[in-house]
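All protein chains of the complex are present and in place, except for one that has been dropped.
Every chain is named by a letter (A and B) in the order it is written, and numbering of its residues begins at 1.
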Amino acid sequence: MADPHKPRAPFAPWDRRELPGLFDVEESARRIGNYKWAEMKLFEALGGWVATVPELDVKMRLGTHCYKHAWHSELWHKRLPELREMNPERLTQPANEAMVRFVEALTEPEAPELTIEKLVGVYRVFIPHFISAYTFHKNNTSQITDAPTIRSLNFILQDEFDDWRDGEMLIQSLIETADEVDRAAAHQATLEKLMLEAGGIAGHGSIGGATSPSVTAY
Amino acid sequence: MRTFFPVEDLARDDRFNQITMRDRMGDARSVLTSGEAAGKRNNNRLTPSRKDASDAARGLMHGIFVGEIQALEGAGRTCFDFETGTEAPFALKLDMARQAWDEARHVEISIMLSNWMGTEIGQYAENTVLFEAACSSDPVLRLAGVNRALEGLAIDVFTTMKEFGDLAGDPYLEFCEDWMLADEVTHVKMGSDWLRRLTEHDPERRKKALEFQGVVDKLFSYGGTRSDSEESPIGLARRFRELAGFSDVEVEDIAAVSREALDERKAAVARMQAAATLAGA
Partner (left out) sequence: MTGNVTVTPQTFHFVSFDAALIQRVTESLVSALGLGEHPVVIEVDETTPLARVSVDIGETITIRVESGALEDTRKPRMQSEQATATTIGRVLLRARDRLVGGFGEAPADVDLSLAQIAAWEVYCVGRLERLGIKVNQQRWRYNFRNRHGFSDDADASFDRLWASDSLTWGEFSALGAAAP
């Protein structure tokens, strides 16, 4: 039986979490506001598209994924006040004007024969960018001070990977001709260029790079 | 993509054939009056003791299936059609997204149940009236029409089907309907709560929403398909409606409206049959 009086190290030998992180509270809140805005636009688009796609399996998947992204936006909405932003709507903003144009282009397809374009926009462009932005955040934020964000990121990333796989498989099953390969690629390129301009879900620096902030938090 | 998607454009594959309420009500044939020529009142309640029980249950199950598709589409559209904050609260949209997921599962369940019962996708005509109730430009009217009237009907239908499965000893049917019923009670309650919250300081808007609900309730009585009367295949599930937030007065109102719809439909059928007989003479 362990001796209750014997002092133990506060961090177990296998606990290798580190205190420093790339983001201060303000930067973390800004990013999370961008995430919330983008997740909202995504769940709204998925919900809107349900009525426009004739493929029953796609229709059901979009309805299911719609909720997952709504839940992600709710997680971010709840996180913002914990980051000193008592008015979450203030930070619920697109990263920049290019991101607004990206969402407009993403949600433009409506006709029933454009399911490939709808899915490509979400599963080959938008969600991969969510995954990269979230992964960067998870790997660079303080593992101790920002643990609540990391916990949400872990849940959300699991969803994003699952949905990405679902969506990619739907796209592959819908593409049956060389022309359709071209259609998918062309739409992906159009949207990727807009996303490039936007710099990612949280703007330039979404996945680090030259403009990412330096380590600030201890 | 447009906001406010028209019912005529609902996307379906070739298996489906869509009809409107007008098409349905234009059918001069009716089960409601088929026994009355012999001077007896019909008992059309859907139970296993009916000779055509299996086929009637299959037909109703397909109606549930397409209703779930439209409910999914309606909830999804409410996520998209209104601007967050200015037109619809963020939390309302979250609830609608949750409902979209629930309805998507209901579509999945309905497909599996239909397969179990020997029904093919699209085997019966799809009445698009449910989505029409989800097309209002006021989210409060959508909540009244879809969450309270349509999902209220779903409570009645699922209760009838659950009892059918229980009586027939069909564990699969009873199990599925039980779960779907739980979700529908949640959706109706969601509608009741939002209706109260959004119209708390706007009695005129609340009045309009409740009037719209009354119209939809009558429409969703499908000319007497749902009422307290044994002549209607589907009964009124009073206990589950109570759980979902309907007051006793509201349930009585729905019972009266349904009864009225039944009587009106019977009268209309009698008129149409007389006219058709005259045309054939």
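Heads up, the rule we're going with is that a contact is a pair of C-beta atoms (placed from the backbone, for glycine too) under 8 Å apart; a residue touches a chain by one contact, two chains touch by 3 or more.
Small disclaimer: the values here were computed from a predicted structure and weren't measured.
Asks: Let's see if you follow the contact definition: name the visible chains touching the chain that is missing.
Replies: B
Asks: Using the touch definition up top, pick the residue from B:Thr119, B:Ser136 or B:Ser192 that touches the left-out chain.
Replies: B:Thr119
Asks: Looking at the whole complex, which of B:Asp9, B:Asp27 or B:Glu200 touches the chain that is not displayed?
Replies: B:Asp27
Asks: Which chain B residues would touch the chain omitted from the figure, given the whole complex?
Replies: These residues touch the chain not displayed: 17, 19, 23-24, 27-31, 34, 48-49, 51-55, 58-59, 115-120, 122-125, 168-172, 273, 276-277, 279-280.
Definition applied: only the chains that are shown with their structure count from here on.
Asks: If you average the CA atoms of chain A and of chain B, how many Å lie between those two points?
Replies: So the centre of chain A lies 36 Å away from the centre of chain B.
Asks: Which stretch or stretches of chain A touch chain B in the complex?
Replies: Listed in rising order, the residues of chain A that touch chain B are 40, 43-56, 59-64, 66-71, 73-74, 77, 89, 107-110, 112.
Asks: Which part of chain B faces chain A closely enough to touch in the complex?
Replies: 1-3, 5, 9-13, 69, 72-73, 75-81, 84-85, 90, 93-94, 96-98, 100-101, 103-105, 107-108, 111, 121, 131
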